[in-house]
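Quick one: the structure is below, and I'll ask about it shortly.
All protein chains but one are shown in place.
Moving on to chain A:
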Amino acid sequence: MSHAVEKAGLYDCRDAWVKTLCDLAAQDPRICAVVNDSVGSSKLGAFQKAYPERLINVGIAEQVMVGVGAGLANGGQVPFVSAASCFLTGRALEQVKADVSYAGFNVKLVGQSSGVAYAELGPTHHSIEDFAWLRPLKNITLIVPADPWEVEQAIRWAAAHEGPVYIRLSRMPVPALEIPGRVFTPGRATLARQGSDVTLIACGTVVHLAMTAAEELASEGLSARVLNMHTINPLDEAALHEASKTGAIVTVEEAHLRGGLGGAVAEFTASHKPVPVERLGFDGFQPTGDLAHLFARSGLTVAGIKAAARRAVARK
């Protein structure tokens, strides 16, 4: 599938993930991958082939998987624990809290097929609660790459950084973002577009939708700034101060409306400079549906973002 997808100008970010991990593993013998029968869904076939002894498949046992990650870190390894993000965060949440965050081990959690990427497979397989679950674990750097370039930057940064990291990936095809001259600094949002009437703050798979929405709004006379908030923890407060100055904010995320990017932005603005915040995301368990259906019914479309921007501006 990935060839057809790339022809259409879209990318499966798992390709950048595994290529980067293999590159890193070639230089650093401490790099390992820990999985739960998820070699295929994590696209780790190439890694398994090249470094079979550094691919630890614990079977279908996510709690063990995260605990093993902590133990590997104790033993001096740099484990990338990779599994469907719903099970990595949900099933193993206490291990993530106690063994990774509280104990402070150098574990890299890589959530695959996050958000509603598993669409028709339903809420058990959706991972829209992960931001809310992980945000209180303050020492876990929480990164949500939006395209293959950011995936590579995030994986490289995580490998070099000493401390727990959660990188939220998706299998959902996304375009490469056109943001000239961008640099990736965790905790520093990327200004994807200047604007003064409203700020659209997005992360991950929906950043490109926010950029398109801003472009269309500009031609309709509304100047929208776009922030790619690729790091949700720590949050870029300086960028949020600037966003507040536009007087209206829209948050856009492939995640639950409660406790995610929108929640974080609302917490910040409420305690600093309150401005109207319109939040786009999923309001709970989703019905059966394909990706397009699920995105559309929650307003995660260019039209939905534009409408939210107008609502936010009207509330000024």
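FYI, contacts are C-beta pairs under 8 Å (C-beta built on N, C-alpha and C of every residue); 3 or more make two chains touch, one makes a residue touch a chain; residues count from 1.
Following the convention adopted for this analysis, contacts and distances are computed from a predicted model.
Candidate names were "Aspartyl/glutamyl-tRNA(Asn/Gln) amidotransferase subunit B", "ABC transporter ATP-binding protein", "Pyruvate dehydrogenase E1 component subunit alpha" or "Transketolase", and the UniProt protein name of the unshown chain is "Transketolase". The omitted chain makes contact with just one of the residues A:16, A:32, A:73 or A:86: A:86.
Contact with the undisplayed chain is limited, among A:258, A:293 or A:311, to A:293.
Screening A:28, A:120 or A:283 for touch with the missing chain picks out A:120. Of the listed residues A:22, A:61, A:176 or A:266, the one in contact with the hidden chain in the full complex is A:61. Hidden from this view is one chain, which touches chain A at 37-41, 57-61, 63-64, 86-87, 90-91, 118, 120-122, 124-125, 287-290, 293.
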